[in-house]
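Only a single protein chain was left out; the remaining protein chains are all shown in position.
On to subunit A.
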Amino acid sequence: MAPSFDTLTEQDLHEEEEEEIDFSDLKEQYEVKVEEGLDTFVVIDGLPVVPEDSRQKLVKFLLRKLNTVGQTSEDAVYMPLNDKGMSEGYAFVEYETPEQAVAAVKQLHGVPLDKKHILSVNKLMDIERYGREGRVEEEYVAPEVEPFKEKEHLRSWLGDPNARDQFALYRGDKVGVFWNNKSNPPENVVDRAHWTQLFVQWSPKGTFLASVHPQGVQLWGGPSFSKQKQFPHPFVQLIEFSPLEGYLTTWSARPIQVEEGQPILTYEEDGKNIIVWDIESGKPLRSFVSHDLAAGPADDGEVQPKKKVQWPAFKWSADEKYVARMLQGQSISIYEVPNMNLLGKTSVKIEGVNDFEWSPATVTREGVKQYEQLLCFWTPEIGSNPARVAMMSVPSKEIVRTRNLFNVSDVKLHWQSQGAYVCVKVDRHSKSKKSMATNLEIFRVREKGVPVEVVDSLKDTVINFAWEPNGSRFVLITNGENPTGAAVPPKTSVSFFASEKKGITAGNFKLVRTIEKKTSNGIYWSPKGRFVVVATVHSQSNFDLDFWDMDFEGEKTDADKDLAANLQLMKTNEHYGVTDIEWDPTGRYVVSSASVWTHSMENGWNLHTFSGQTLSDNPTEKFKQFAWRPRPPTFLSKEEQKQVRKNLREYSKEFDEEDKYAVDIANTAVVETRKRVLNEWLAWTRREKELLAEEKEAFGLPEEADSPKLAKDAPVGGDSEGDTVVEEIVEEIIEETEEIIG
């Protein structure tokens, strides 16, 4: 199957086939010519029947209603009279644009005019189309209910007996889904050419694989990766799933042009860039025109730099009940899902707002009983007002905590995965604006009053920061002093922070260790915490991957004894040209990859264990993308998980045995194949030899015909001029002794 988007639906296929048949003659004969330009007309029925003299009054009264949805005038309303000089109870109205006519049908149909009369508004075209006799079947035919078809199990991959993980691999024109088999070659599930045009993306819980085509987005799922849902957003470029896989946001730089006959998109979507889709129904919830981020200030004499796309444009609250979008410098619009109405009917006006982030989990603050979602935003210094970081509770839109900051050049908001902390990374400049430094303002969200802890021991700017998932530790990378103009890559320092041990709640954050003179720029935490890979990616000259353990089970140095961490470097690997690093969802494996999207040298992917042991190298031509299939959160309760952890030894015994068995089987298989191959080869050579001997006989050649001694006209051996002496120096070690001097 070549799953190009054109052939995705049966329906489309049939349409194409019909196109090919030439029935223009029939068309001409039977086609009903609908007059052009009638799109702006609507027919209003259900009006009171009035005599001629009060007609004017009625029209004026009616116009008040009509003008609420569009532009029309008294001249554009035609209310015909019958022989008796009475109106017929209907009127024709012309609007200025077809969109207004559509709006009138949508909004005024079924609306009461007064106590006795209810308007029925239809497009004139629709009356033409369906109102005539014979156009619509007289008798009602119940729509046929399609027979029930069992759909594929969308989570079948979780039932793998060995709990292996899947991944998608995009290289060349082909996309494949594979099972990870540790150091053995991965097992293929599906492999299809031209499966996607731009990239592939898993949904956050791994249910769907999305492929992106000029015609739209297609979701695939189930054991055979069959078509699941389709979202026809033309020329879509970016997609984003909501955290619980309920919705999908798609974006295209080109505004959507809706053509007639499009079953899913309507005039609503015309001219928009962003569509928020409901995945279950496959229908758009609402569409938007994208706001571009303000571009940086143009340098003198240069062209205004290109505007940036704000992506993800819509940010989801953790429970998918709200989705919000920021209009930079002005406001945040929070929409309620799924009706997509603005929360409280208005956007939240925040002067200068620069960025915001939802809490990635639903947090319960101490002393707060009612349901809430939290979001954090910041505004820069405006005039003499200080910069501000604030936390807002939704749906109440109440500001629960703010903090003022001075000398701010930039702020980044980092939520911890459980929403327990927000780290506000504040890049500050000195008064002279010559030197920069970074402060960390850490909001402890769960504690009463949301106390803020400040880490201001950093002398340099922080270029990367990452919280430990579900933990209270973090890693950051600072940029050291750089000799300007030097060709060497910038040196960076990696710092590890952990909280002090203090009862149940985490104590103050303290520096565990700083590693100087690195070139690292990427931090990749294991999804289960504890292990972290710090790497240099997208570099021309450094490609190191450091595998760190934050809870090393060995001796702890005295300096660290009060900290909830024991840092240990487990291994350092190199992967030439590495561009991406991704942990598998269970935190057992790490894949480092070098994508052709960035450079074309030694593309491919390497599989490592969590501790940095490299299991396999997979150099791949035109390698583009590697994506682990995410897993949904576990169904085991906390107690059950504890139980598993307690009995880990028992389990691992079992698994070790299984592994050993598998290795044995594999080894036997290898030996068997080798035996077979060797025997085949020996048989082949034996047969060739016999055939060769036969042919020699047929040619009348002696058995040693090919021997060099019998070569034609060989010169007389033992040349009379004497033998040449060839001097050959052979070195041989006779004895080796080791002496210790001094």
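Couple of notes before you dig in:
The rule we apply is simple: a residue touches a chain if its C-beta (ideal position, glycine included) is under 8 Å from a C-beta of that chain, and two chains touch if they have at least 3 such contacts; residues count from 1.
Quick note on the criterion: contacts and distances are computed from a predicted model.
The unshown chain of the complex is recorded in UniProt as "Eukaryotic translation initiation factor 3 subunit I", chosen from "Eukaryotic translation initiation factor 3 subunit I", "CCZ1/INTU/HSP4 first Longin domain-containing protein", "Serine/threonine-protein phosphatase" or "Membrane magnesium transporter".
Among A:111, A:601 or A:665, only A:601 touches the chain that is left out of the view.
Summary of contacts with the chain left out: across A:65, A:538, A:556 or A:696, the touching residue is A:696. Interface residues of subunit A with the unshown chain, by the touch rule above, are 576, 601-602, 619, 671, 674-675, 677-678, 681-682, 684-685, 688-689, 691-692, 695-696, 699, 701, 705-706, 708, 711-716, 726-729.
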